[in-house]
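I have placed the structure first, in the form of structure tokens, so that the comments after it can refer back to it.
Removed: one protein chain of the complex. Kept in place: all other protein chains.
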Amino acid sequence: MIQSRVQITVRYAETDQMGFVYHGNYLPWFEVARTHMLKEQGIPYRQLEKEGFFLPVLEVGLRYHKPAFYDDELIVVSTMRERPSIRIHIEYEVLRGDELLVSGHTRHAFIDRAGRPVRPPASFSERMAVLFAT
Amino acid sequence: MIQSRVQITVRYAETDQMGFVYHGNYLPWFEVARTHMLKEQGIPYRQLEKEGFFLPVLEVGLRYHKPAFYDDELIVVSTMRERPSIRIHIEYEVLRGDELLVSGHTRHAFIDRAGRPVRPPASFSERMAVLFAT
Amino acid sequence: MIQSRVQITVRYAETDQMGFVYHGNYLPWFEVARTHMLKEQGIPYRQLEKEGFFLPVLEVGLRYHKPAFYDDELIVVSTMRERPSIRIHIEYEVLRGDELLVSGHTRHAFIDRAGRPVRPPASFSERMAVLFAT
Partner (left out) sequence: MIQSRVQITVRYAETDQMGFVYHGNYLPWFEVARTHMLKEQGIPYRQLEKEGFFLPVLEVGLRYHKPAFYDDELIVVSTMRERPSIRIHIEYEVLRGDELLVSGHTRHAFIDRAGRPVRPPASFSERMAVLFAT
């Protein structure tokens, strides 16, 4: 299992007239959390794209338990429970202290520059083999 | 069953460096579709908020089948299959001509200005009773 | 002079907790207006990019006179007063009926795929020569 934590401060731009964070604005935070997790594991996504590998989102799901407010300091925890194969599944929790505000997941697969599905780059697969070795 | 269709032209701002629409930018389109559906049914959401009723999002799910590109002219179809009770469930399909690009759903419940769960306003419930009468 | 008008309905996502449209969200509307103006003139920007010409923004300025609200139906008027040379200057007005809500401008120049400044494509220059002929 890989787990990573990243800190987010809510921007005014991310609120809406209901007075809290617009539900669509959690997806960029999930993306910040993924970027952070991959970088921590030594496989920065920026580098993957330079090598011609892209990781689009195939599926997302989110459940909103409590609102987040402007200027709140939040933690987004991202978790990869299983060694990724063709599909990569990541789970997320958005926390304000002990409170769980939002939980969700994303599913991904690698494509090449032309948009065709491809196997993960060797650097990625090898690192995952190490991380998920028992 | 209530169904509504709204036209969306993809904005440059909605793309990302992968060359197509960022996955998080479909949620505002779903919201445009909901706004349109409620207005068509004679219960504009703007009016509901003026009366003190808010309809936050409790849950969303999206599956991305094919990318949407800048300047594409898309249709977002929104569907309410069941008469809403405390919970409101809406389904969406994003289409480019005959192609299904994205499918998804949102789930909602009414709250009042203080954020407490409330029953739907009478105007809403009565209209839904008519629309879903057999 | 070239002038174009496009209709925008304010999205919930575009508001913030002040209760009206977030000031940053007018820039995508200006972009929608530019896209519309170029398409009306027979030189769709999408086509320019396919030919390897990109039109990044070099400068913007906006003045906010009155707020725009969720679900407002607005008109964005874009105007090109002078025949573009190396630089392209466009002015914008956001209107709700007769009320002027926001005015602004953007300045652009063409670059190629590698990011180097280039002269406008022939198709663009020729069309502009016709449009601005006296």
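By written order: A, B and C. Residues from 1 in each chain.
Throughout what follows, contacts are C-beta pairs under 8 Å (C-beta built on N, C-alpha and C of every residue); 3 or more make two chains touch, one makes a residue touch a chain.
Owing to the predicted nature of the structure, the values given are computational and were not obtained by experimental measurement.
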From B:D16, B:D72 or B:E91, residue that would touch the chain that is not displayed: B:D16
Contact footprint on chain C, counting only the chain that is left out: 17-18, 23-25, 27-28, 31, 49, 54, 56-64, 67, 115
Interface residues of chain A (partner: the chain not displayed): 9, 11-14, 27-28, 31-32, 35, 44-46, 49, 70-71
Chain B residues touching the omitted chain (full complex): 12-13, 15-20, 22, 24, 70
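What we mean here is this: only the chains that are shown with their structure count from here on.
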Distance from chain B to chain A - Cα centre to Cα centre, in angstrom: 24
Interchain centroid distance [CA atoms averaged], chain A/chain C, Å: 33
Inter-chain centre distance, chain B versus chain C - centres from mean C-alpha coordinates, in Å: 28
Overlap residues in chain A, where contacts from two or more other chains coincide: 17-18, 24
